[in-house]
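All protein chains but one are shown in place.
Order as written gives the chain letters A and B; numbering starts at 1 within each chain.
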Amino acid sequence: MAFSLMPKTTEFFDLFDMQAENLVQGSRLFLEIVNEKKFEDVSAERMHALEHKGDEINHKIVNVLNETFVTPFDREDILALAGNMDNIIDAMYLITKRLSIYKIKETTPELKQYAVLLEKSVLTLQKMVKTMRLGSKAMKETLKYCVEINRLENEGDALRDKAITHLFEESKDPIFIIKWKEIYEAAESATDMCEFVANTVETILVKNN
Amino acid sequence: MAFSLMPKTTEFFDLFDMQAENLVQGSRLFLEIVNEKKFEDVSAERMHALEHKGDEINHKIVNVLNETFVTPFDREDILALAGNMDNIIDAMYLITKRLSIYKIKETTPELKQYAVLLEKSVLTLQKMVKTMRLGSKAMKETLKYCVEINRLENEGDALRDKAITHLFEESKDPIFIIKWKEIYEAAESATDMCEFVANTVETILVKNN
Partner (left out) sequence: MAFSLMPKTTEFFDLFDMQAENLVQGSRLFLEIVNEKKFEDVSAERMHALEHKGDEINHKIVNVLNETFVTPFDREDILALAGNMDNIIDAMYLITKRLSIYKIKETTPELKQYAVLLEKSVLTLQKMVKTMRLGSKAMKETLKYCVEINRLENEGDALRDKAITHLFEESKDPIFIIKWKEIYEAAESATDMCEFVANTVETILVKNN
């Protein structure tokens, strides 16, 4: 990637770092919610605050883009990266909200595993965004993080299959099944969102190589 | 946006206006269906006719694109805008079809609210497409409509949460829950589709600014 570290480039990557840090906060809150069974409305509200912060950072990126002539990579890729990062906190909020709406009282081993997996994915994503700033000299490292995020998404897929299998084996209550099936699918979808960010980064690297 | 009003530009925007008008027709038909509980097959057929018209306009846009050298903005963005507008009428048809397939007899306050919300979103979208034609001099106004569509989509999210909460509180019939959960999700998805169009327009404005 042959981009130079012009002032605006720094600004973009600072905002991407802020967005990544917000995701890390979100994943830690999710861990706390799941491990301490804090499935009530107030938890969803706490996640909502982070979701709102994600929106604000996203809008700031769009605004900087509007004022900038030279960008570190294509304008539409900056928008895609920002939008896809924002989707992750949206997905975390969605799960938290479902846990509250469905009045969930107990947690499951698989939901706990998702919370751990999500934190791992988001921490890897944070490193990926940090090395991306270094451009072509760190390209191999950036790609390594992309691969790791993809691997974690595969874990997320396998975890959903395991969770759904258990769910249908152990419960005969259709309403319970409807609720938990959606919760697991939403959790899996959050790891998908991390993969989309990794794929966007891969596309950016390919285009700017 | 520095594009000039060349003949083909007029043609593209005329087609986008036609597509927006078709969406307005769709949202009004949906209001009628929901308020008058016309959930039978014949209503789905009426919506299907509009869905088909949407496809035709979409194909016309692709054809004009094929014959045009200079376009008001990037070819892929014209395709994305056209495709995303077409997705809204597809979503409206999907809900109507579900209402008919599931043999729904009664309406709910939340479904009525979705019908009102969808009409509002689509009317805002119609204004957005109209001001887009004016290019850079109307950019602030166009962006204002994008923001409004995003706000309405947030309302759609909150409405889904309220509707799903009520559904699980008030019904213990799993098959009833399966049907209405899908109907509300499809309605929410239609407002999402409006947001995607607004985001596509935002991307186009950013790229052509």
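What we mean here is this: a residue touches a chain if its C-beta (ideal position, glycine included) is under 8 Å from a C-beta of that chain, and two chains touch if they have at least 3 such contacts.
Bear in mind that the values here come from a model prediction, so they are computed numbers and not experimental data.
Trainee: Among A:D14, A:E32, A:E45 or A:D161, which one touches the chain that has been omitted from the display?
Mentor: A:D161
Trainee: Of B:F13, B:Y102 or B:F168, which residue touches the hidden chain?
Mentor: The single option touching the absent chain is B:Y102.
Trainee: Considering the whole complex, not just the chains shown, which residues of chain A touch the missing one?
Mentor: Considering the whole complex, chain A reaches the absent chain at 161, 164-165, 168, 172, 174, 177-178, 181, 199, 202-203, 206-207, 209.
Trainee: In the full complex, which residues of chain B touch the absent chain?
Mentor: Here the touching residues of chain B are 62, 65-66, 75-76, 79, 83, 97, 101-103, 174-175, 178-179.
In this section, only the chains that are shown with their structure count from here on.
Trainee: Rounded to the nearest 5 degrees, what is the angle of the rotation relating the C-alpha atoms of chain A to those of chain B?
Mentor: Rounded to the nearest 5 degrees, it is 120.
Trainee: How many angstrom lie between the centres of chain A and chain B, each centre taken as the mean Cα position?
Mentor: From the centre of chain A to the centre of chain B is 27 Å.
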